[in-house]
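In what follows, a single structure is set out as structure tokens and then discussed.
What you see is part of a larger complex, with each chain still in position.
As written, the chains take the letters A and B, and residue 1 is the first residue of each chain.
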Amino acid sequence: MDEASAEVQGRVRDSFERQGLMHHLGARLAVIAPGRVHIVLPSRPEVTQQHGYFHAGATSSIADSAGGYAAFTLFPEESSVLTVEYKINLLAPAEGDHLEAVGTVLKSGRTLTVCQLEVFSVQGSRRTLVATGQQTLIQVAARPER
Amino acid sequence: MDEASAEVQGRVRDSFERQGLMHHLGARLAVIAPGRVHIVLPSRPEVTQQHGYFHAGATSSIADSAGGYAAFTLFPEESSVLTVEYKINLLAPAEGDHLEAVGTVLKSGRTLTVCQLEVFSVQGSRRTLVATGQQTLIQVAARPER
């Protein structure tokens, strides 16, 4: 599996560390490849909906971040990424040891990037596609931290 | 502003209480009307992205729940709701004292319900539309708690 350069990995990790939501949910970066990023979210009561499954919002949150960082791996330094929009289908109730979101760049343009979003639930060796989506992102000049 | 019946409000509140994610994010139900539900999410570091704005995942999570419960207010007892899919556009960086997500039923069918999703950021008396979306939900037989 290809890995992104150390410089790119560093930029992605620095940015991810600053995402309060990812930390609060308990999510972590699992793979940083050029144009593809995986984020893992362990099962815990704090990320559930009313029936005890992963909440669609938790599923979407890691999918959105995975796609955003996948786009970001292909951006020049001193640039930043914003989600323009995404659409996600929840295919099956999401349960298991953890979720793994995979964001993959489908088309990288000068201004806009389009990513495929996939989320798998993982239980032991069983891996089930539980959500699939499509996301549009925009490259913007890096903004100073607030 | 119309309110849903006490029975419906009770069912919505009971279900919301069981959503571990909503509690963990700090979200609360603000309005439960027939076919329309509002959810409020106060600003805090735990719901941010890398620039300190609300994370698109947090914005989407409360939008998804608001739409889901808006649909649920029109369902018969002993039924349950699942999100089939949604699409959301992030219109502006989301900052302020809190977010308010409004889910409104556009079309209520026997099997499928379609909702409009809107999220406003609120800073004092200023209210800005920061996200708008569209969601499809399915009515299913109530499932026993896990």
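One rule holds in what follows: contacts are C-beta pairs under 8 Å (C-beta built on N, C-alpha and C of every residue); 3 or more make two chains touch, one makes a residue touch a chain.
All values derive from a computational prediction rather than experimental measurement.
The complex is a homo-oligomer: 2 chains are shown here, and the full assembly described by the structure file contains 4 identical copies.
The rule is short, and it goes like this: only the chains that are shown with their structure count from here on.
Centroids of chain A and chain B (each the mean of its C-alpha atoms) stand 22 Å apart. Contact residues of chain B toward chain A in the complex are 15-16, 18-25, 44-53, 55-58, 60-62, 64-65, 80, 82-90, 93, 143, 145-146.
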